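Omission of a single protein chain aside, the complex is shown with its protein chains in their original locations.
And now, subunit A:
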Amino acid sequence: MSKESRMKATINQKLTEMGERERLKELLRAKLTECGWKDQMKAHCKEVIKEKGLEHVTVEDLMVEITPKGRALVPDSVKKELLHRIRAFLAQHAT
């Protein structure tokens, strides 16, 4: 494992241990709902389902279709805020 991925794993461990990961997840969920991202994604999912047909579509199909769009549509302000929170958390719990 590269140094970067080792660091990522360590940060993830710390976040999980302290329950911060769950809090951040909920914050993200709230922010993405607020700015309408969730509704946009829902609409896109419906389109994909219509295209592929209700009987044949799988969760995997949906994931492949909507992930790139989903990633691109996250507002910068949300990214900034999450980053700010993670930084603040790490600063507080620096070992």
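Worth a mention:
One rule holds in what follows: a contact is a pair of C-beta atoms (placed from the backbone, for glycine too) under 8 Å apart; a residue touches a chain by one contact, two chains touch by 3 or more; residues count from 1.
In the analysis below, contacts and distances are computed from a predicted model.
Matching "Aspartate aminotransferase", "Vacuolar protein sorting-associated protein 33A", "Ubiquitin carboxyl-terminal hydrolase" or "Myotubularin-related protein 6 isoform X2" against the UniProt entry of the left-out chain gives the name "Ubiquitin carboxyl-terminal hydrolase". For subunit A, the residues in touch with the chain missing from this view are 1, 5, 8-9, 12-14, 16-20, 22-23, 26, 29, 49, 54-55, 58-60, 81, 84-85, 88-89, 92-93.
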